[in-house]
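This is the structure I have questions about; it appears just below.
Every protein chain but one is kept in place in this view of the complex.
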Amino acid sequence: MIKTKGRAIIGMTLAAVLALSGCSGTTGQTTGGSTENESKTQAAGGVDVIIVGGINDLSGDGSVLGNAVSNGAQLAVDEINAAGGILGKQLVYKAYDNRNDGTETINAYNRLTDIDKAVAIIGPPSSTICMSLIEVSSERKVPVLCLPSDPNVTVNAKTGEPYPGMFLVAQPNAIAQAQLMSDFMLMNKNKTKAAIFYDTANSYSTISAQAFEEAWTQIGGEVVSVQTFQTNDNDFKTQLSKIKQSDAEFIFLPNTTPYCVLIVQQAAQIGLELPYVGAMDMANPFLSLLDNPSICKEAYFEAVAWMQDENLDHFREQYKAKFGEEATVKSTSGYEQVYVLKAAIEANQSAEPEQIINALENKIKDLDLLTIKGYTQNGETHAPDNMEMVICEIHDGVLTELGSYKPTLFD
Amino acid sequence: MNIIQLIINGISLGSVYVLISLGFTLIFSVLKFSNFSHGGVMVVSAYFGYIIARQFGFGLIPTLILTAIFGGILSSLVEVIGFERLRRNNGDIMLYFVASSTLGTMLQNIMAVTFSSTYYSYPTFFKKPYFELFGGTFTIPVSDTIMLGVSTTLIIILMYIIYKTRLGVSIRALSMDSQTAKLMGINVSVVVFMCFFISGVLGAISGVFLGINYVLYPQLGQMVFKGFTASIIGGLGNISGALFGGLLLGLSEVLLIYFVGSGYSTAIIFILTIVFLIFRPQGITGKIVSEKV
Partner (left out) sequence: MSFYSSLFISICITSIGIMSMYLLLGLSGIFSMGQAAFMSIGAYAAGLMAIKTGLPMIINIPIAIAVGMLVAGFIAIPVIKLRRDYVALVTVSFGEAIVALLNKLTNLTGGSLGLNGIPRSMNMPLAIVIVAVCLYMVLNFKKSKYGRQCLAVKSDEISAAAMGINVRNSKMLVFVLAGGFTALAGAMWAYLTTYVEPNSFGQKLSVEWIIMTFIGGSNSLSGSIMSAVILKILPEILRFADSMRIIIYSVIVLIIINFRPQGLLGERELSDLFRWLKKKVMGSHQKEQKGGNS
C-alpha cells in the first residue's frame, strides 16, 4: 500500500515538474527566455531582427533599479521600432533576470550571446555584478552597456587598457560624480568639513565614499568623521550620534535609497540636523518614502536627468502608460543606452558586435540624446567624456533643481 | 557620546528583538523546535499592515489589531501546511527544520515577487517621532517606546494565559509530554493550532513595528534570526527570557557598533553567541531543556 502510494507521489511530483518545464519548450530554443516585456512587433525567430539582450536584477535586492533600467530600455526599443527600426531591421529586447547574482549574470550573458545571438547587452547598474562580466565579455566580444560607478569595471587597473567588452554608458563614473559634489559643496555652499557615512558591503557605496574622500581632500576640504555600516543593518543611531558629536558641516551619504531613508529618519530621531549630500540615490522615490518629508531640511544630490523637465513629459507619460509606475532617473539611463547603441550601429552601418564595439570606442561624439546634449564616449576609458549632471536640492521636503553643474576645481 | 543615550538606543533596538523573540520562544517552549518560518509570517504581516494602513488610512491601533488577526491566521495555516502531518506521523526533527525554513523562504519570496519592484514605507502614525528629555540631551524614539510597552504588556498577557487559563494548562502539559497530554484528553491538534495562532499574532505585531521603524522590504524576515539569538540568550523555554534576551542583544549590538564598528560587531556577536551556548545553554532565565533518552 505504502509502496504504491509512494510511487504515486513521485509520479505526481515529476509530472508537475515536467509539465512546468514543458510549458516553455526545450533547452536550446530561445522562446522561453524573455519576460512579458518582449516587444510584440517582431516575429519569433524571424529573419530581419537585431537582438538586444538585457541582464538586470528584476526580482532580487536591487530590483527597483534593475526594473527601471530594463523598462527604460524596453520603451526605447519600442519607440525605435515604431520609427522603423535600425538599418531597416526591428529590434528585439530580451530581458533576463540575474537576481543580483554574479553566476546568474554570467549564465545569462552566455545564453544571450551563444543561443539568442544578441549583439549587445544593456547591462546591470551594479558595479559588482558588472565585474563578473569582464572576463566573458572580453572573450566573446559582445559589448555590455552598463552603469557601474567603479572605474575598474571598464578599465584594467593594472594595465590601464580598457576591457574590450565593457562600456559605461549614459552615466559618469564615481570619480566624476564625487568631483562634482565636492566642488559644489565647497564652491557653492562654502562648507569645509564633511562626514561620510557609507555601506561597506555595497560596492557602489564604498567606491563613491572613497572617491568623495579623495576629491574632497584634493580641493582642500576636511573629512572629520567616517562612519560605516553594512547592508542589512537597521540601526544607525550610534554612528549618527558620533557624527553629531564631530564638527561636521554636512554628511555625505552615498547609499541606496532605502538606507538613505532610514538614515535620515533616524537622524531626525536623535535630533541631528545637518545637510545631507547624496550621490544619486536621493532622487525619487526617496521623498515619498520618508514618513514625514519635511524632516529632510536640506539635501543636495546629483542626477543625470531632472525628471520634472518638460522635455521629459512625453517620456514619463509613455513610461507610466506602459508600465504603470513613475519613471525614475535610472529609467532614463536604460533608455539612453539603447539610443547610444542605435547611434553606434548606425555609425558603422553594422549590427555585428565587433563593429558596435568599434563604433562605441570611436564614433560616439557629440550625440544629442533626450536628457544629455553633446554626449561623447571616450575610447580609452570606455566611459562618457565630461558628462554634465544636474544638482538637485531638497529644502524642507520640497525637491527642486539647481541646474547643471560643471566642476571647476578639477582639471 | 553619552553612555545613557547609548543605553537608550540599545534598549530601543532591543525592544524590536523582544517582540520577535516572543513569538519564537512560544513555539519553542511548546513544540520544542525552532520555527524559522516566523520570519516569513512577520514579513507578510508587515506588508499586509502596510496595505490596510495605506488603503484605508487606519491609525496605529486598528492596523495592529487587524494585522494581528491576519498574522494569527497565516501562522495557523503555516502550521497546517507544514507541520501538522509531520506531527501526526512523529516525523524526524530534521524535517521540522526543513519545513520551517522552506516555508519561511517561500513566504519571503512571495513578497519579493509581488512587491519588490519598488520600496514601500508605512504612513506616519506619530506627529513627532521622538520624545525629548532634559531639554534635548536625550532623545527617545516614540515607536520604540511603544514597542517596549507593547512587548511588556504582551508578555504579561501571555504569562496570564499560560499560567491562569485552561488553555495555558494544556499548553504546559503539552510542552512537558505530548503523548501523556493526549491520553489525558487534551486535544493536541487544537492546542498546537492555538499556539501557532498566538505566535502568529505576536509575529504580526513585530512585523508592523518593523515596518514602521524601517523601510519595508522582503528581507525583513531575516530578523527572525536575531529573535532566535535573543531567545537563546534569554533562555529558550521561558517566556520572560525573551525580554531579557532581546534587550541584552540590542544593548550589545549598539555598544559593539559604537566601540568596534559595524563589520566586526557581527563577527563578535557570533563568537559571543557560541560562548554563551557553550557555557550557559539554558540562557539567562531558562531551565535546562534536555533531550529525552
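A and B label the chains in the order they appear, each numbered from 1.
Quick note on the criterion: a contact is a pair of C-beta atoms (placed from the backbone, for glycine too) under 8 Å apart; a residue touches a chain by one contact, two chains touch by 3 or more.
Just so you know, these numbers come straight off a predicted model, no measurement behind them.
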{"item": "Option from B:I52, B:I110, B:L167 or B:L255 whose C-beta touches the chain left out", "value": "B:I110"}
{"item": "Touch criterion as defined above, residue of A:N71, A:Q90, A:N152 or A:S241 at the omitted chain", "value": "A:N152"}
{"item": "Chain not shown: contacting residue from A:R99, A:K191, A:K242 or A:H382", "value": "A:R99"}
{"item": "Residues belonging to chain A that touch the chain removed from view", "value": "5-6, 9-10, 13-14, 16-17, 20-21, 23-24, 26-27, 32-35, 58-59, 96-97, 99-103, 106-107, 110-111, 113-115, 127-128, 131-132, 134-136, 139, 150, 152, 158, 199-203, 205-207, 230-231"}
{"item": "Absent-chain interface as seen on chain B, which is shown", "value": "28, 33-34, 36, 81-82, 85-86, 89, 91-95, 97-99, 101-103, 105-106, 109-110, 112-113, 222, 225, 228-229, 232, 236, 261-267, 269-271, 273-274, 277-278, 281, 291, 293"}
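The working rule: only the chains that are shown with their structure count from here on.
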{"item": "Intercentroid distance (Cα basis), chain B paired with chain A, Å", "value": "36"}
{"item": "Complex interface listing, chain B residues touching chain A", "value": "1, 5-6, 9, 12-13, 112-113, 116-124, 129-130, 132, 136, 139, 141, 213-215, 217, 219, 222-223, 253-254, 257-258, 261-263, 266"}
{"item": "Contacting residues of chain A [partner chain B, same complex]", "value": "59-61, 63-64, 67, 200, 228-230, 232-235, 237-239, 241-242, 245, 257-258, 261-262, 265, 268-271, 285, 289-292, 295, 325"}
